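All protein chains of the complex are present and in place, except for one that has been dropped.
After this line comes chain A, so read on.
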């Protein structure tokens, strides 16, 4: 450590600007930290999309796209890790390095703080380091585990813990159990003093993509073929899906009944059924959720004939899809549900840490926006843990950018100086040394 400090002191001073990137499978969260000022993250689609007129949109160019029908995607990030670097480079170039880029920066005067998923493959991590230094030429760089960055936020504010205003905020937070439910998968990471406890990190391969595809399949079986309309199905999922607090009861309410029978709850919708108006790609480009009209098919058919709109009635699709997070075996996946995943992670740790972790469970990532998500998780955990344990589950105001906000706080924290690697060090010691340094992390001493 001492020699690296010396070489840094001898070389250039640490760059004043930091580009903080949370390079997710679906969206990039990007923004700059300069001194004490943070300009909030921009959420950029992290894919190349091609519409039915064979026009291709790269990253944030998707804003110009009007017609989302039959959109096809090419994603540089697979399973949370950057795999296809030619596509990723194109997106980064257009967003950050071109002359007209919306968030232009000069890498040779910028530090990069990049969030990655835990348990990456070493080959892919090395590729990432090589691209950052050899192709983009950042002056200084740190690649850290995304969930761990969340510890640099004011966690107790998320829980709304009652406290006096003069209480100092622990940065990084002492103990949290972070659940990151993103587009590719869901991970559980216990974090102590900003250091992830690697032996207890567990992953469930259920993420936003699987749920969207599952919704697409259900709709294709029951209504009409949506298999090429992933984007529209994804919008629909975000608009109508919710986590059921009483799965059996809700399923009962949405059943039509035996042959000839039409149950009361089915006819009235029981507050669960919703109508979803699909975009027609001429006048409307986004779907609209409507309250279910109990009038039955006849009145809606008459209306539809006039308005020529495609209406789907969604019943158990609304809660069966997010149910995959809590019981993946419903589609034959041999993995435990989210609550059992937490218990498996905890069982790798000494029991003395359980009370602290259970009382500080934070859920981030796009799926955390599903309503009732945290209530359901809390309910299921309470069934599994000892009676004395307090279980608190919370999500930040915007769970999607939470990791980015934590990483931005980290970029101002003194830890970043200890962890970041400069280009000179990379040129001198090579990619293997950098990978080892990042893997070793902060160490233990505070």
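Quick notes on this structure:
As a convention for this text, a contact is a pair of C-beta atoms (placed from the backbone, for glycine too) under 8 Å apart; a residue touches a chain by one contact, two chains touch by 3 or more; residues count from 1.
In the analysis below, contacts and distances are computed from a predicted model.
Chosen from "Proteasome alpha-type subunits domain-containing protein", "HIT-type domain-containing protein", "Exosome complex component RRP41-like" or "Adenylyltransferase and sulfurtransferase MOCS3", the protein name that UniProt gives for the omitted chain reads "HIT-type domain-containing protein".
Checked against the full complex, the candidates A:66, A:259 or A:282 give a single residue touching the omitted chain, namely A:259. Of the options A:16, A:56 or A:108, the residue whose C-beta touches the omitted chain is A:56. Within the whole complex, the absent chain has one touching residue among A:95, A:235 or A:317, and that is A:317.
Screening A:205, A:246 or A:280 for touch with the missing chain picks out A:205.
If you put the hidden chain back, the residue from A:66, A:100 or A:282 that touches it is A:100.
For the chain missing from the display, the contacting residue among A:86, A:264 or A:383 is A:86, taking the whole complex into account. Interface residues of chain A facing the missing partner chain: 1, 3-4, 48-50, 56, 58, 72-75, 78-79, 81, 83, 85-87, 89-90, 93-94, 97-100, 118-124, 126-127, 130-131, 134-135, 174-175, 187, 192-193, 195, 197-205, 209-210, 213-214, 216-218, 221-222, 227-228, 230, 251, 254-260, 315-317, 320, 327, 329-336, 340-341, 344, 347-356, 388, 428-433, 435-437, 439-446.
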